[in-house]
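Heads up, one of the protein chains got dropped from this complex, but the rest are sitting where they should.
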Amino acid sequence: MADTGLKETPQTTEAVGGMGHSVKRKEDPRFIRGQGEYIDDLVLPGMLWLDIVRSPYAHATIKGIDASEALKIPGVLAVITGADLEKAGLHWMPTLAGDKQMVLPTDTVMYQSQEVCAVVATSRYIAADGVAAVLVDYEPLPVIVDPFKALEPDAFVLRPDRGPDKANNHIWHWESGDRAATDTAMEASEVRVSEDIYIPRIHVASIETCGCIADWNATRGQMTLHMTSQAPHAIRTVLALVSGLPEQNIRVKTHDIGGGFGGKVPVYPGYVLAVVASLTVGKPVKWIEDRSENLQADSFARDYHIHVELGATKAGKITSLKVKTVADHGYTDAAADPSKFPAGLFNVITGSYDFDNAFVEVDGVYTNKPPGGVAYRCSFRVTEAVHAIERMVDILAHDIGKDPAQLRMENFIQPDQFPYKTPTGWSYDSGDYPRALKKALDMIGYDDLRKEQLEKRAKGELMGIGISSFTEIVGAGPSHDFDILGIKMFDSCEIRVHPTGKVLARIGVQTQGQGHETTFAQIIAEELGFPVADIKIEYGDTDTAPYGLGTYASRSTPVAGAATAIAARKIRDKSRKIAAHLLEASEDDLEWTNGKFSVKGSPDKSKTIQEIAFAAYTNHPAGMEAGLEAVDYYDPPNLTFPFGSYICVVDIDRGTGQVTVRRFVAVDDCGNIINPMIVDGQIHGGLTMGFAPSLYEEISYDELGNNLAGTFMDYLLPTAVETPAWETGKTITPSPHHPIGAKGVGESATVGAPPAIANAVVDALWHLGVRNIDIPMTPQKIWAILNEKGVTA
Amino acid sequence: MWAFVTNPVEAGSCGPGVESVEASDATHFKARAKVGIGFINARFNLDGEMVSVTESEVAEVKAHGQAPGSAVDGTATMRLSDGPDGGTTMNWSADVNISGTLASLGARLIEGTANKMIGQTFVCMKTKLEA
Amino acid sequence: MTTQHIELTVNGEAREADVEPRLLLVHLLRDVFLMTGTHIGCDTSNCGACTVLVDGESAKSCTMLAVSAEGRSIKTIEGMADGANLHALQQAFWDQHGLQCGFCTPGMIMQASWLLARNPDPTDMEIREGIAGNLCRCTGYVNIVKAIEQAATELRAPASTDAPAEPAVAS
Partner (left out) sequence: MIPAQFDYVRPAALHEALQILVDRQGDAKILSGGYSLLPLLKLRLASPALLVDIRDIDGLDDIVETTNGLRIGGRATHRQIHENPVVIAGYPLLVDAAGGIGDPQVRNWGTIGGSCAHADPSSDWPAVLIATNASIVLHSVSGSRTVPARGFFLDTFQTAIEPTELLTEVIIPRAPRPSGAAYAKLERRAGDFATVGVAAQLSLGADGRISAAGIGLTAVAEAPFAATGAEAALVGHEPNEATFQAAGIAAAAESRPGTDSHGPIEYKRAMVKEMVVRALRSAATRAQAQR
């Protein structure tokens, strides 16, 4: 089934535009004209607005809500409270991780800016006035923002609703690997290095915030929910389960999304409130988050406290890895991890290296924060894993005096070892790690840079070079292991070929800007020979698109992309039968080349796919159903394991502690490439979202639980000025199990970049005795180190 | 002086930006205050309580107030003692917590403001007492 | 609620509306005139998604009152193409893959148009500084810079016909 031959050069003509062509994006004409259709662009007749009153306290009892002044404002129609929701049993909702989350509190708020009640009004301005007029009486409660304090035996219990047998703040314990064998190997190791690494809480901050319009039509019993969701089908099912509305009468429609990066996977209370409001008032109700709500109350990523120990021989051969982690999930576990993996795929932490013993354990903890551990262009904890292993490998190299590139080369899993079984149970599909690192070293001129670094150091200048050779794990996932709330993580494609040879295909995944309308058309063009221009891709409407789990964790190409190829092949199989009928030849005598079937040995006797499509409706063989369409629900046999080697060069200003990324070379291998231009764009974006938390972004809280980065004045997205001019390169190692040999790529660079940057900064300072610096490596943090070491300008 | 510091209306009116004070009973008061710096401010509804910790020596004012999106909680402790020249000396300490929008969105602007407002409160009390 | 009557020009067309003084220009464009190409990404004038030209000068329309725009000439993304013909910047953003989700794109294009009107031949760093008030979360800016370079070359081309022949610099 799999056709995973190396496709470094396109097999189709440019006019057809199959795999390997940098086809210009089909979705762009509307965006460059300002005709994208984002949620806030949509206006429905009679539409009302919903705005949310939020808690100033991170933990408090609600003693009363006085909405009387708000309701006096002309145009304020209703104020919805937790008590109102409680009557319908809607005050709590399930999270994707099987925990539960408040829609509105009935008695206690759990984090600063939590939703307290909702105001429905005739305009967004009046709704905002209504919010300002609601008086809420709070009794502040003590606050826990530190997960280690939350675990102390005498810590107060944040979630008494879990019952008396869970009278603590510990959510779950998860482990992977062989503890005893790892302990033994670790104790026997000649060299042991350990470090505490904190990966701070960050926020995806897509430039479009979240929002929705809930549109309840009582006569038809129909709920249409227009919303910013990366997973519309899952939302429909959850909504059906929570609301009791029949699933066929719920239509979730996602329009254009202004960036998602995982932040638009969860169900936020605002969506539910809009639904409740529309059910209550019988009119469409729009809810659009503002930026500060987005930065304070949406789900957050990371917040991982990792203790990691690496064992090795004196010569630098890694023998063992042991990891103990505390995961701060805020007041509820709302992560979108597959059910069996509460710590995501964190046990991919053995990385690109060949060794036998690893043990990983993670404990999830509640604190007075909004949900954590969700997503930032990687939801399944791969970023945290890659950061830890790549930092440790660098520390080991420096400790034993070996060049970090050399140490990696000596420990890599070798190309002939694939499929490679890791000590924590993953089976890596394919890889050629030495080739990618070699290419990166060549591109950046590694040896010269090391010479330059020595010269600079002699002059007192601080320059560092950092490497990261990461292994990603994407494409969740095989249904035997992967589900969310029990729904298996397959994905889907349905293709219809019209009589005139034009194609409509619908996919279960939802683009957030990745270019699905183009790349999925290219897969079909590759498989069937229809030009990309003749193929229309639709998604995001649960009434029409086949069921799918949505776009996150780089799963679109590995799962829905495979479904698309397989569905296309089903069409090709039927086309062969039709061609045989038209050509009066045996199916076995036909061969498929360049979008047509021809009789072997008589290339002039042929039928194009367009002719076959027409025949499918006009002249199909007796006994065959008319039409030419197919659907495929693809259950991947394994995940895909993209990888890459990144090298970063930094200069540090001794006077101010400012880090400048001078150069950054990224060599990625995501298997066969559908659209090189789009892959490059994904890598540029991913690198930037790796760069951002390395140096700038952090959501921090004061001891009262106030989020201290509630606007873009304090949450520092990099501008074009700071962002490096990324240099990209590629190697191609196809996935052996994926129908078109492709792997995911969207998250690779976000996963791989931070340790390259951190390694470069530490490399610049290693000679001063610096072993680790937690990200974000802010000027004040670097300066404090320089000051301590006595080397400020 | 003890009477002054434990009188909600007298002492309460010295709170930062207080526009009106109303005693609910002998120890409780409600106030409206415009809290802020320059033209940046929010109107808070405050609930306060005067607590006599040690009669004629230590008094505490606890206040808890809310504005849309923000909350302020503070405790001020006043300690009276005999001064060197026969007068009464007041030592004070205060702790103010700001939560919500003002703390989260105005972090850069709010820094230091709380302490300044507390300082103003006690300057006011001093002025009133000396008047 | 008191309203004020305002008249202004949007993409060359005379428009009028009765607005509350507090109405933001971006909401006038989006909610009153239903021109939704101009987007809102933040509230603090950091992200630039709402960038339009006001009397030729780029402005963040979420940080200007509609009443302050009275009598002025506004240009938005909807006014960039000439019918079927894309503006050179629109074409270049498409050609160079200078957008992904497209949400920052209108503001980015408007800011780039202001930049190129003032500096027809910017360096890489001048482009980056010129769009420092426009945040993009998807592209990493590399292809946006390339797109603006392509458009700059394109837009300079007609002028160079009067000048001595000079080879156009390919981006």
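Couple of notes before you dig in:
Letters A, B and C mark the chains in the order given here, with residues in each chain numbered from 1 onward.
We adopt the following convention: a residue touches a chain if its C-beta (ideal position, glycine included) is under 8 Å from a C-beta of that chain, and two chains touch if they have at least 3 such contacts.
All values reported here derive from a predicted model rather than from experimental measurement.
In terms of the touch definition stated at the top, the absent chain reaches A, B, C within the entire complex. Screening A:Ala128, A:Val281 or A:Ala725 for touch with the missing chain picks out A:Ala128. Check A:Ser278, A:Gln453 or A:Thr719 against the missing chain and you find that the one touching it is A:Thr719.
Counting the whole complex, the residues of subunit B in touch with the unshown chain are 36-42, 68-69, 101-102, 105-109, 111-113, 116.
Interface residues of subunit C facing the missing partner chain: 1-2, 4, 20-22, 24, 43-46, 48, 51, 57-60, 62-65, 67-68, 70, 111, 114-115, 129-134. Where subunit A meets the omitted chain, the residues involved are 124-125, 128-129, 132, 290-292, 655-658, 696, 700, 708-709, 711, 713-714, 716, 718-722, 778-780, 783-784, 787, 792-793.
One rule holds in what follows: only the chains that are shown with their structure count from here on.
Remark: subunit A and subunit C have CA centroids separated by 30 Å (rounded to whole angstrom). Centre-to-centre separation of subunit B and subunit C, using mean CA positions: 50 Å.
Residues of subunit C found to touch two or more other chains are absent. Each of the following residues of subunit A touches two or more other chains: 292, 711, 713. Those residues of subunit A whose C-beta lies close enough to touch subunit B in the complex are 54-58, 112-113, 131-138, 140, 292, 296, 702, 704-708, 710-711, 713-714.
The touching residues of subunit B, when paired with subunit A in their complex, are 45, 64, 66, 68-71, 73, 97-101, 103-105, 107-108. Contacts from subunit A toward subunit C in the complex involve residues 24-25, 27-36, 38, 40-41, 43, 74, 124-125, 204-209, 256-261, 290-292, 512-515, 677-678, 680-681, 684-689, 711-713, 717, 719-721, 723, 725-726.
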